[in-house]
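This report concerns only the one structure given below.
Of the protein chains in this complex, all but one are displayed in their positions.
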Amino acid sequence: MFRYVIRRVLWAIVLMLAVTLITYVMFFAIPVDAARLVAGKSATPAEVKIVAHRLYLDRPIYAQYGHFLYNLVVNHSLGYSYNDRQSVNTTVFAAAPVTASLVFGGALLWMVIAIPVGVLSALRPRSALDRTAMVGVLTGISAHPVWLGYMASFLIGYKLGWLPIQGYCSFSGQNGGAFCGGPADWFTHMVLPWSVFAILYAAFYVRMIRGNVMETMNEDYVRTARAKGAPESLVMRRHVLRNAMLPVVTMLGMDIAIALGGSVLIEVVFGLPGLGAVAVQSVEQFDLPKVMGVVVFAAAIVVIFNLLVDILYAWIDPRIRLA
Amino acid sequence: MAEELLVIEDLEKHFPVMRGIVFKREIARVRAVDGVSLTVHKGETLGVVGESGCGKSTMARCILRLLNPTGGRIVFDGQDITHMRRGKLLPVRRELMMVFQDPYASLNPRKRVGSIVGEALQVHKIGTDAEIKSRVQDLLDVVGLNPEHYNRFPHEFSGGQRQRIGIARALAIKPKMIVCDEPVSALDVSVQAQILNLLKQLQREFDLTYMFIAHDLDVVRHVSDRVAVMYLGKVVELGTGSALYDHPRHPYTGALLSAIPVPDPDIARARVPMVLEGEVPSPINPPAGCRFHPRCPRFHADTCDASEPPLERKDGGSVAACYYPLETWPMADLRMPDGRVGSSSSPA
Partner (left out) sequence: MPLLDVRDLKTHFKTDDGIVRAVDGVSFTVEKGKTLAIVGESGSGKSVTCLTIMGLNARANTITSGEALFNDRDLLKLPSDELRKVRGQEISMIFQDPMTSLNPVHSIGKQLREAVQLHASVGKQPANRRAVEMLKAVGIPRAEQRLGDYPHQFSGGMRQRVMIAMALINNPDLLIADEPTTALDVTTQAQILKLMTQLQRDFGSAIVLITHDLGVVAETADDVLVMYAAQPVEQGGYQDIFYRPHHPYTWGLLNSLPRLVTEGTDLKPIPGTPPSLLRPPSGCRFHVRCGYTMDVCPKVEPTLEAVPGQAGHSVACHLEESVKQHEASNLLSQLKTGAKA
């Protein structure tokens, strides 16, 4: 197990390097003169040259990449944005809690829906509940989140006025006091995004949980437990669910990790200034440091989260823990 | 003396066990097949018997080059095929086919039966499509299936029928030799008998040579001319059916024979069978000296645990690898490793 952990950590580092390198190289393929962008439209060639030098743009690529890595590891800095004139760290750390609210809240919601529906459908296959659930699943998977988002925003936000149409309010209400703040506002602004976000994932998970539970119920060891005289509730808890949910743990970890990396669609539809929105914005602006910063941060989250999930899974499955 | 169709010399197949964080090193080896020498003559059936972990299935796969041997030689029909490359191996594969154990897993569920049986013909480009179809239908008939079922899927057949399909598949390109890896273990008793009869009949009709691998000694004896007994990667005894079954020399053979339940209650209840203690040791770390010595009732200290006994001819015609082979069968008295004396009567 220890060897397994060490190996995974080493791979995580390699992965991070690969991600940053590829992003860096890709960005260089774009024919944009960053120095000119930063210097401004009215800059003279001499001024552009000075800016280029200050931005390290006159060095070879590998030197720039090296500088970036140094900055990252030693100074814990993700870079300095061309456009915003502020450290990328600031931008990213402001956006991260938004995405985190969306993803963790959404994940909680989708699990709260998926587990009971999935388990009950598995226990009563082909019943009315099961069939309804499967129709729901099909709808959830088919409906595009963007469409769903706009429909929800329009119908419930605009037409019915029950919930805000879009926008984000920080939980702690310190948002420059601008429009809103505090837990209540935060909550009402998140309800629609959470729901839309959760629908798609809930659909997948209902299907997966149903499948896993049905399969596990047919396992020989479940029959053994019944043969020992265990009541059905114990059989379900200790034998069926414990085993059926194992693969769900891995999936959940992976899905959360990916979503944390940037749930662009929902953020854009609902105007939430999260990491996904920042990423889109920085690409439009050709703002390399911001792009790099978001990518690195997101990649780090994904990699760390996956690592944790792998370790957790290896720990709870004794077949792997004791290999 | 019939010609030697398949000769295996000191065949070895070791699987490395790798450990390490960044750079993996081999820390141990699973010695699945550890020095096996066998000969199969044209037209005969060589039975190979052994329990789980003895290496018989691994050996079969090495012979068919489904695995690559890590040592030794395999000579088929005069050609050394041990390390032959794929291209040169193709014509050899026409002559050497395999029938597998699990009739439920060895047929592709998405392919129709006709396509499964005719696959070898397609691969080796023997005949036009029409000729292939006609040949496949002949084969289905030969193995006792309805040629009209050409277009059905495997799941529409029973286990015994699926095994017949597997046999038809093996026969398609008229091989010289077929390796049968536990072909009847997964079948009901009455169906087993049908398949065994079929195999014997086909052998007569098509002049086939068989290597028949199984763990059921009765079944093996019924179809084989000679039988080899394997334990932990090595052959411990080899002889004709009657020699082995009536006068086993190696104590493990004795234990195997003794362990077969006898369908005659009077005899079954009268005898005191020799029941081996303990479990088969791991093939990663086989015991020193004779591999069977920790469980052997004929164990003698300082010989049996000191060096491996060679496979030598013993009285009665079989060859066995043992320093203290069984002298009589049924064994009159046995001294167990802990000093107890037991006795065993043969199923006779």
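Going by the order they are written in, the chains are A and B; count residues from 1 in each one.
The definition used in the following text is that a residue touches a chain if its C-beta (ideal position, glycine included) is under 8 Å from a C-beta of that chain, and two chains touch if they have at least 3 such contacts.
None of the values given here were measured: they were computed from a predicted structure.
Residue B:160 is the one among B:55, B:103, B:118 or B:160 that touches the chain missing from this view.
Among A:122, A:137, A:225 or A:275, only A:225 touches the chain left out of the display. Across the entire complex, the residue among B:156, B:264 or B:315 in touch with the chain not shown is B:264. Think of the hidden chain as still there; on chain A it touches residues 219-221, 223-231, 234, 238-239, 242-243, 246, 316-319, 322. By the touch criterion stated above, the residues of chain B touching the omitted chain are 51-52, 158-161, 188-194, 196-197, 200-201, 215-219, 221-222, 241-242, 255-256, 258-265, 267-269, 273, 275-276, 279, 347-348.
Criterion: only the chains that are shown with their structure count from here on.
Note on chain placement: the centre of chain A and the centre of chain B lie 54 Å apart, centres being C-alpha means. Put simply, chain A touches chain B in their complex at residues 3, 6-7, 10.
The touching residues of chain B, counted against chain A in their complex, run 19-22.
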